[in-house]
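Down below is the structure, laid out as structure tokens.
Each chain you see keeps its place in the complex, though not every chain is here.
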């Protein structure tokens, strides 16, 4: 690193912090997809001191310069001094964004990146401002699963997931919007793809980044108390150590529109064998009738879960327009989800919610792991951008 | 016309007749969009003797040769000897299709084309066969309104409508399917765009081609009796004269899939002033609540109409997969229509129905008269073709 670089602590840098992050620490933890920092630097170089860790799923990051992706890579365990920018004219002001590609890995309590400070030979300027704020809630689709990798890639690898190629990121660029994602591959609104009923986004929505704090939560349940003498910090997930399990302050960042893209994994449960909860030994499944259709009782469970989640989202976001999305991997539950929306509207009298269906992937738009590929996300980003223009 | 051409009566020609047509006459009446004839001719020329009429909306036709559109034009009043094909090698067998572009014009009782016979210097061969049969029910979108014409064209002209550029035709080509359309611009499932509750497709679905027989029907109502002494034939619509108002034999042509794309005009009623029925003086409207949302009572009316129509369609097509489509011109009624489908499924126990949403037009896909353009129909055809591949 050149001699003329000067170190800046996080607190001393004007920056945009992307994603729900507890900023009370003297570092920025990137715990989930889309978490990142963004600065405008007038200078020729920019470096970041970061630390990374993981057990099974190494975190990936991406760098955008002036809004274009120029780099994407995994971060290995340990401390790194990353060069984010080099070689531009010193008088030039450049927008640099470093963000996490990999979703919060609820199954890997150690997956973490922390940004501790930045180095530059120049000065920081006011970071870019945005015209809109959108929140995206979802599953593997929102986690960009399949947006990288070959169509033949079927393993569940970290590199197959991204924020960079998801419709959230693409919409953000198109409408100059700040976007936040809360998503977890395989999870649902009532149960996960394998009938695990703990793998549901609603239970974590009110945490700062609950999906990153699975370890402590799985033993304790619920929201992480600020000071719980029973919790062994040594066994805490990295996420918890950085406040991910604490209550999120919804007033701190008010989205104009909230997109919920859940239901794809709930539907999969009808196809999968029952799930036995390892803690309780209890067994869960979704049943089909003899004619192959979904058992109405179980559909009712999904509807109730969706209605409940809508109420929870509304409670925390009184003014946001809420849109339930569905369809990129099949349409089987669309009437179920529409029923949930109708029931929620009737029960709540809340008309500021909508349903929007998205075209399913096909031979030309599919990506790795039989998931929507980049092209599918681009089409969906176009449809949602068109929609947003009618409601904003 | 060359001397070596020989005349063939309709009855003597092996042909595919497209559309719901009463074939008991010695001519083929083209009363609605997609109505047409298709032959395979080994010879260098093919001509058709046709007769056309209209009051306000002149009928348009298109010619496809070997599956490609090569001609499209209006037919003026009177008899015409149309050359459909000329200049190919005599030993060549060519597939020729002549079909009507313009929808049945319920407001113009005289709009009609009749094909009386064909001339060729060669021989007719077996016409092409199809792998599938699909039925499309709808409104102006299915009538291809806006698929021709400039974006600035706002008049309701015959040339703006088509069958050639609709998703029905495009899907037919992609999947080698025979497609039939029953559609009328401005009409709905419960009421027309202007709150006219007679302008609803369900009332005409069981006729052969009821939309072409509006004249007689508006004075008599109901299905056209075979022999009704009170009906003044001189005042009959051309459609009625050719049996369009008679009961359709649903067993004669069984579609694998039926697409219903209705609701767009029903939604428009909430924006329009009340409609006064000229016959009864009664006034009809759809109401919005003070907060601008749709009045629940009126939504109920639409839901009931949709449920009723689903029952009618199912009764007549016990084995067909029914898909309700919606969305190309806005999504406002999608939850209403989904509710109708849910209610129908619950009431009937019939699970062989689905809902599918289609992306709304945008700046790049809009056509004339603020309607979906050709590009919009191409996108929708792709989505529906993908869907069909999963259910066929």
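First chain written, first letter: the chains are A and B, and each begins at residue 1.
To be clear about the criterion, a contact is a pair of C-beta atoms (placed from the backbone, for glycine too) under 8 Å apart; a residue touches a chain by one contact, two chains touch by 3 or more.
Here the structure is a predicted model, which means the values were calculated and not measured.
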| item | value |
| --- | --- |
| Copy count of the single sequence across the entire complex, 2 present | 4 |
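As a working rule, only the chains that are shown with their structure count from here on.
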| item | value |
| --- | --- |
| CA centroid of chain A to CA centroid of chain B, Å | 45 |
| Residues of chain B that touch chain A when the two form their complex | 291, 293, 327, 330-331, 334-335, 338-339, 341-342, 345, 351, 354-357, 359-360, 362, 382-383, 386-387, 390 |
